[in-house]
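The structure's right below; bear with me while I get my questions together.
With one protein chain held back, the other chains of the complex are shown just where they sit.
As written, the chains take the letters A, B and C, and residue 1 is the first residue of each chain.
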Amino acid sequence: MIVATLVPLQAVALALVALGAPAVVLSRDPLKMIVVNGLYGLTLVLMFVIFGAPDVALSMLVVGTVAYPLVVLVAIARVRARSGEEEGEE
Amino acid sequence: MTWALPLPVVIPLIAAALCTAGDHVLPRRLGDAIGVVGAAGAFAFSLVILVASEEHTRLTWFGGWTPRGHAAIGIAFVADPLGAGVAALATGLALASMLYSWSFLRHAARPYDSLMLLFGGAMAGFALAGDIFNMFVWFELMGVAAYALAGFEIKHVGPIQGAINFAVSNTVGAYMILTGIALLYARTGALNLAQIGHSLAGHKPDGLVIVALTLLVCGFLIKAAIAPFHLWLADAHAVAPAPVCALFSGVMVVIGLLGVTRCYWTVFDASLAPQAHDVRAVLVALGIFTAVLGAVMAFLQRHLKRLLAYSTISHMGIALVAIALLDEKSLGGAASLLLAHGLLKASLFLCCGILLVRFDAIDELRLHGKGRALPLVGLMFGLGAIALAGVPYVGTYLGHAQIDEGATLDGIDWVQPLLMIAAGVSSAAILRAGARIFLGWGPARDPLLSPEPPESAPERSASMPALLAVTGTLLVLGLVVSVAPGLGQRIEQAAGRARDRIAYVDRVLRDHERPAPPRPPVAVEPTTTDSVLYGIGGTLIAVGLALAGLYRRRLPELVRAPLRSALGPPLQVLRLAHSGVVGDYVAWITVGTAVVGGLWALLLRG
Amino acid sequence: MTRRVRIGIFLPALAGLAALLVWAYTGIPAFGDYQGPYGFVVTKLATPLRHMDNAVNSVTYDIRGIDTMGEEFILFGAVIGVVLLLRGEEGRTEDVHDDTGSDLVRVFGTLAIGAVVLVGLWVVAFGFVTPGGGFQGGVAVASGALLLYLAAGYREWAAFGNESILDPIKGIGGGGYAVIGLAALVGGMPFLTNFFHGGVTGSVFSGGSAAFVNWSAGIEVAAALVILFSEFLEEYIVPLAKGS
Partner (left out) sequence: MSFLPYAVAAWVCLVGLYGIVTSRNLIHLALCLTVMQSSTYLLLLAIGYVKGGGPPIFKGVKLGTTSVDPVVQALTLTDIVVSVTVIALILALALDVHKQAGTVDPDEVREMSG
């Protein structure tokens, strides 16, 4: 029972998630951060599909492609714009 | 009767939705009225449920999904007197805060009302939920409303940082709780508390159960502000408006302790009962540490809200000790203590709100002597402070007496004096601040206290009688807890039922009602001589230390020098640990979880 | 505390936590050996009793419907919080001139909005049949609305993303969920009882009154997210407009 309950596809998806998480955490540059985070979201979607959870995958997909990027991009753009102004003034 | 169970949650949520939906349509007054009616309705139904639950534990299955073959399918609300009592405290304080806010934050945006309603409703939901994931949902709703309320109308960086520290710490706690829930689900395939406990019963605890216990307990202790998970609490209180603080200190932290109690007695006791003394040892140590640390930190504050917040931490530590003793008498003591503390602390925060309205300041030193213009507020502040010290038959005394007795019955005699000292020291801090503000005693400078706090958000003018009425009502209710006839016995009975896992399983999974317990006599039970002595001791410490804090300079140098060199370095370390930086807070949360889990791993595995 | 001290105390604790997690997770049944009983009881009951094909949504909107009600109010409360926090000194502005010039973009943009919103509504409607439901569909509808900004420009978006329109919708969505639950209570049944048991399995009309719950969740999510997007977009656009 215990042997080979994991099909190769699942192992691949899990490996991607395992690599994606530190990639998000270690990317300190804002724009890189958002791209990496988007990719990480997609690996999660992939994993949900493979784990037989299409409902969850669909949720993650709509959240990961619309809600997160918009909200985070605005935050980053805003912070950059402000910092830019200040540097310009000084 | 069971039909009423969802109402303390549903009524405020619908009222919140109506407030928002009608924001641009309804006249201002009508919107306010909907909010207050919603809060009042929730409180009224909570009381109805509380009274009914004293007879039998009340139960409803949402959607009519009753258990099939002793396996729960749906989600239940289970009202035992302890849970219903916390729901009543939550909805009652929410109502009081909204009435106070009505004149206090008159110009506040309408969303404020909606958030208060969500906050109160979520706490009631948590107190009544009989399903562990449902508890998590209400816990998160409570959190989201609280983060928004803490960051409400603030345009200063310190306060916003306080709200962030609060949100991040508690979110990490929520994920720990969720991981614990997932572990229990993996083992038992159930989310209903009774069913999880039933499945675990009789099995020796293994790694999964011990770590699930650790994650759930530590997650809830973050909300309960137990050291070293407490660091966010003072920040959150410093930034929130006074009526919101009243809810934070009065009942939100209590929810954390209720979570620990509920999880232990319905779930983990089934597996851990033979090793209860090891569970107890770790939690009692945490509680004592918190009680003392909170009291000392309170004494070092000059920002009134922070001072009161640290005193709350100290009292949470005392209550955790009582809960951790794991006997009926002490658990009842914790409930009595938290009830009195919630009412008294709420009224103290509302006093702070009045000071803020009148003088636009919340700093003990800057308010030096100004409070003489408000003698009634001064009287209320002083009474609240002294009632928290455990003066015999006043305020929190009932809880202390029950804890003393419970601990003595357990054969423990060393925690009582420590709890007395903690309560005395934190009351001394409040008394000192009160004497400085309302009597003008002591110098207007004090280098011992933390540096000047950041400016607080100005709060608007208000109708003073309304503020005083709400504050006074809470104070009086808090003062009389210890002498309300029959209350102590009824609380003990409630605690006994909260501990009875078998009866809980019978009620929830088998729909088997126990016969109604005998009504306790309506009388004030005399307390032991020891308790009276501890009460007097606490009061003396409070008054003496308050005076010492004010007139420290007049002590002979012979006394001051050794004290300074003995206390100086540890206090310095304490201050450094309370750094206000969120990364540090989460690091301490990790440390606390690893230590608690490690200790339990060593002790419980055996 | 300096960063070095912090990391110095944190890393050993993290190692301890890692050990604890590994210890706990080795106690979970092997991957793929889910033992039940909860999930098995649900899959055996969901379809026959409720005429639903999608067991996940029968859990979400019926069996554990009260959880989802709490979840809708979490979203509701969070959006109120975001509005309170971001409503700063800037407020709204009428001075944005980013209207899309190209007719081609406008035409295809409008078509795309229609398509995305339709897909969103479809996802909500067939929530008890295929993957999807109120939340997923609601987000899709909200992203369709977001396309309005891309296709037409800020002013048209602002006219639509107006809180005096959206707040009532959001309130009705969130409150509606609770009121449907209350309707059962008034009828003498437990809160949130699914009261039209009929319906046709595999069609839009499956799910009984849980279908209404699903729709109100969809409305709530769509309105709440449009408000959320509009608050964040204002954060971005209004200062730009003032700067230029």
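Odds and ends about this structure:
One rule holds for everything that comes next: a contact is a pair of C-beta atoms (placed from the backbone, for glycine too) under 8 Å apart; a residue touches a chain by one contact, two chains touch by 3 or more.
Predicted, not measured: the structure shown is a model, and the values here were computed from it.
Of the chains displayed, those contacted by the omitted chain across the entire assembly are A, B, C. Touching the missing chain, out of B:Val168, B:Leu379 or B:Ala503, is residue B:Val168.
Within the set C:Ala18, C:Ala115 or C:Ala159, the residue that contacts the chain not displayed is C:Ala18. Although one chain is not displayed, subunit A still touches it through residues 2-6, 10-11, 14, 17-18, 21-22, 24-26, 28, 30, 33, 37, 40, 44, 47-48, 51-56, 59-60, 63, 67-68, 71-72, 75-76, 78-79, 82-83, 86. Remark: the residues of subunit B touching the chain excluded from display are 133, 137, 140, 144, 147-148, 151, 154-158, 160-165, 167-168, 171-172, 174-175, 178-179, 182, 185-186, 191, 234-235, 238, 300-301, 450-451, 454, 575, 578-583, 586-587, 590. Touching residues on subunit C toward the chain that is not drawn are 3, 6-7, 10, 14, 17-18, 21-22, 25-26, 28, 30-34, 36, 38-40, 42-44, 46-48, 53-60, 64, 67-68, 71, 74-75, 77-79, 81-82, 85-86, 88, 129-131, 135, 202, 228, 231-232, 235.
Here is the rule we go by: only the chains that are shown with their structure count from here on.
Viewed as a network of touching protein chains, the structure reduces to a simple linear path. Across the assembly, the mean Cα position most removed from that of subunit A is the one of B. In whole angstrom, the spacing between the mean C-alpha positions of subunit B and subunit C is 32. Per-chain Cα centroids separate subunit A from subunit B by 37 Å. Listed for subunit C are no residues, as none touches two or more other chains.
Residues 1-2, 5-6, 53-59, 62-63, 66-67, 70-71, 74-75, 77-78, 81, 85 of subunit A are the ones that touch subunit C when the two sit in their complex. Contacts from subunit C toward subunit A in the complex involve residues 30-33, 54, 56-57, 123, 131-133, 135-136, 139-140, 142-143, 146, 225, 228-229, 232-233, 235-236, 239-240, 243. Of all residues in subunit C, those touching subunit B in their complex are 1, 3, 6-7, 9-10, 12-17, 20-21, 23-29, 34-39, 41-42, 45, 62-67, 69-71, 73-74, 76-78, 80-85, 87-88, 163-164, 167-168, 170-172, 174-175, 178-179, 181-182, 184-185, 188-194.
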